[in-house]
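The complex is shown incomplete by one protein chain, all other protein chains being positioned as in the whole.
The letters A and B name the chains in turn, as written, and every chain counts its residues from 1.
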Amino acid sequence: MSAHIVPKKTYITVWATLMILTVVTAVVSRIDLGDLSAIVALAIASCKALLVVLFFMGVKYINQRMTIVVIVAGIFWLAILMVLSMADYGTRLWS
Amino acid sequence: MSHSPTVAPHNPALQHHFADMEQQQEASMMGMWVFLITEIMFFGGMFLAYMVYRYMYYAAFVAGSRAMDFWYGTINTIVLICSSLTMALAVRASQVGQRKALVVLLIVTMLFGCAFMGIKAIEYTGHWRDHQFPGANFHFDGPDPQHTEIFFSLYWAMTGFHALHMLIGIVVVGFIAFYAWRGRYGPDYHNPVENVGLYWHFVDIVWIYLYPLLYLISHKHTG
Partner (left out) sequence: MTPAGDLVQADTYNKLFTMHGQVMVFFFLIPAVPAVLGNFLIPIMIGAKDLAFPRINLLSWYLYIICGCFMIYTILTGGADTGWTFYTPLSTSFLNTHVVTAAVAIFIAGFSSILTGLNFIVTVHRMRAPGMTWSRLPLFVWANYATSIIQVLGTPVLAITLALVALERLFHFGIFDPQKGGDPLLFQHLFWFYSHPAVYIMILPGMGVVSEIVACFSRKRVFGYSFMTLALIAIAVFGFLVWAHHMFVAGISLYAGLAFSLLSYIVAVPSAIKVFNWTATMYKGSISYSTPMLYAFGFIGLFTMGGLTGLFVAALGLDVHVTDTYFVIAHFHYIMVGGMVMAYIGGLHFWWPKISGRMYPEGWGRLAALIIFIGFNLTFFPQFVLGYLGMPRRYWQYSPEYQVLNVLSTAGSTILAVGYVLPMIYFLWSMRYGKVADENPWGAAGLEWMTASPPPTFNFDETPEVTWEAYNYGEQKEVPVEP
């Protein structure tokens, strides 16, 4: 496989960004955002996860579309589980 | 042997049902990613349970989260992110053929993993002592203790399965480090290192989500 060799500097930059985002999420959790706090926390976590996936796991540099399809499918299926289940819980009190 | 008539010289790591190393490496990497999405769905079931009960019993979850040790959780997050860095650098070392760096980085990754497990052991002991393990001995002073027991059930289940995966990861990285020390990996063949790296990063990602959901639910200044 023609692997693209990622420069060490890139990895270290990503690491530093992850550290900063960790600090951010810890600090933000001490601010009262009401209902928004869960969304913000998940958004920051997702940014961190995306950095790990793209750079540490090398997804940014692979040239196989099928791998991307596999990853997206996994996330999409998790979404199916959560969305359709919450469709039940969220609507139980409607009637 | 059912090869093509002339057996060309090939990489000793080539498995003979593959036509060439490229096919083997592509298959190997695809297999690892397919395995990782099974892990997404495995942990996903617990994340659903968490979502449902946090939606139903928010106050109980806030109380439970406040009882977690913020610093242990945060340090563990930092430890895992550092371990991901060393793991990524290890994979890079295998790609460019730096055997010594590869072995050192893999061992450092293991050490970070052990540090994580050590801190979790301290946390778990503390929770156990404070009657925060669900069951007959559970006791919690808070606004909704009965439902906080559910929070702790999910805490123990989710971090427990995560820790189990970490443990397996540490052992497997250990094996890879041993084979690396024996010179098995280089620019021509380093799939196992990459695949173990993928697994390790995945376990890190799970923790990246567990951390805010379990430790940071509500640490308002007023709390």
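Convention: a residue touches a chain if its C-beta (ideal position, glycine included) is under 8 Å from a C-beta of that chain, and two chains touch if they have at least 3 such contacts.
Worth saying up front: this structure is predicted, and the values here are computed from it rather than measured.
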Touching residue (missing chain; options B:Met87, B:Val104, B:Ile150 or B:Ala180): B:Ile150
Contact set of chain B toward the excluded chain (per top definition): 2, 4, 16-18, 23, 26-27, 30-31, 34-35, 37-46, 48-49, 52-53, 56-57, 133-136, 146-147, 149-150, 153-154, 156-157, 161
Footprint left on chain A by the chain that the document does not show: 66, 73-74, 77, 80-81, 84-85, 87-89, 91-92, 94-95
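One rule holds for everything that comes next: only the chains that are shown with their structure count from here on.
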Touch list for chain B against partner chain A, complex: 22, 25-26, 29-30, 33-34, 36-37, 40-41, 44-45, 47-48, 51-52, 54-56, 70, 74, 77-78, 81-82, 84-85, 87-89, 91-92, 95-96, 194, 197-198, 201-202, 204-205, 208-209, 211-213, 216-222
Residue numbers on chain A that touch chain B, as the complex places them: 1, 3, 5-6, 8, 11-12, 14-15, 18-19, 22, 25-26, 29-32, 37-38, 41-42, 44-45, 48-49, 52-53, 55-58, 62, 64, 66-67, 70-71, 73-75, 77-78, 81-82, 85-86, 89-90
